[in-house]
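Take this structure first; my questions come after.
Of the protein chains in this complex, one is absent; all others appear in place.
For chain A:
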Amino acid sequence: MTRTTYRIGVMFSTTGSYSVVARSMLNGAQLALAEINAGDGPIALEPVVVNPAGDLAQYRALARDLLGSGIRQVVGCYTSSSRKEVIPCFEKFDGLLWYPSHYEGFESSDNVIYTGAAPNQHVLPLVDYLASRVGKRAFCVGSNYIWAWENNRIFREALSARGGSVLAERYLSVGDTEFDQVIAAILEQRPDFVFNNLIGTSAYAFFRAFRAACRAAGIDQANDIPVASCTLSEPELQEIGTEAVDGHLSSSVYFSSLNSPENAAFLRAYSRACPDGPVVSADAEASYIAVKLLAATLAQAGTDESRFVRCAVANQRLPAPQGEVRIDPQTYHAWLTPRIGRSSRDGQFELLLEARQPIAPDPYLVQSSPRFATSMRPPLLRMVKS
């Protein structure tokens, strides 16, 4: 049988403020590439790996270089700002970006295949869990870019619909690690929990500083003011360090502690291929899935031309480490299985809840959001002293 080799781009910021997750994503992609190339399938993939180092201008330039060199399929990006930065380039060259990370939704580009979780697969299950099991008063913190802005908006509307409220929202620049004022405000407000949309080094510093501040104030942070995230993954728990690693809630479609033959095989292969880490994350699994689906799609399409790949990817299925994953033909997002976990001292997540089956992606929350936006108008009546 003749084997066709396709060149593909692999674009992750393996240096910079969110490099820990990005390196685990690169590991996931490279593991899938190795398995595909070692197999006897009809195609082989030749990766061209680039590192934008978290710099948006570099993302744009490198995407142009990859697509300009004739590559049509690229697996990459972690942040939404980087994805939005490169999409015009993919549209111009009619390339396809295989985006392997959870994101805030409200996007459905014909030039992107989304293998990470849409908001109905991460933030809405988390709101359900928090409102029913933890409390209804939230304090939101996040990195100052579209992921945190939009994820907080969705969170606020969903929590309000369940009778809850957001006491405050605070944003810091990506990479910022100065949290004294934010933590003082949280301790003053005493929310039921903190909803965290900080990424990378900012998130790790926040977890450490918040735990320390609570300890100094005699507060059992993990129980009294738990931190809930849609981003927190196992390699990041290692970055947080042993003093503050446990008791954090995370909503994710994958945890490395999942008990299934597919996941056990994935973990064995990953640790063999990447002994130096970082350990497996949900985004590493999504990158693994993206490359596997890309290979299956190229094999079916018989070409890497995007219009044929776009047709062939619809309804692709994969027995992934998280369970079955398939691509929705209308939105080009993935059916995934939502889960809630709580971090433990060994740097893993204890599974608290999981959906019984993969659920359909709903990137615009057409099926799961109110018709009208929550009014942000201040109350007309206010209690005053007589």
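As a convention for this text, a contact is a pair of C-beta atoms (placed from the backbone, for glycine too) under 8 Å apart; a residue touches a chain by one contact, two chains touch by 3 or more; residues count from 1.
By our rule, contacts and distances are computed from a predicted model.
Trainee: Which of the following is the UniProt-recorded protein name of the chain this complex doesn't show: "ANTAR domain-containing protein", "YdbS-like PH domain-containing protein", "Acyl-CoA dehydrogenase" or "Energy-coupling factor transport system permease protein"?
Mentor: Per the UniProt record, the undisplayed chain of the complex is "ANTAR domain-containing protein".
Trainee: Going by the contact rule already stated, which one of A:Asn223, A:Asn259, A:Asn315 or A:Gln367 would touch the omitted chain in the full complex?
Mentor: Reading the full complex, the residue touching the unseen chain is A:Gln367.
Trainee: Based on the whole complex, identify which of A:Phe106, A:Tyr129, A:Tyr171 or A:Phe308 touches the chain you can't see.
Mentor: A:Phe106
Trainee: Give me the chain A residues in contact with the hidden chain, please.
Mentor: Touch with the absent chain occurs at residues 87, 91, 106, 108-110, 330-331, 363-367, 369-373, 375, 377.
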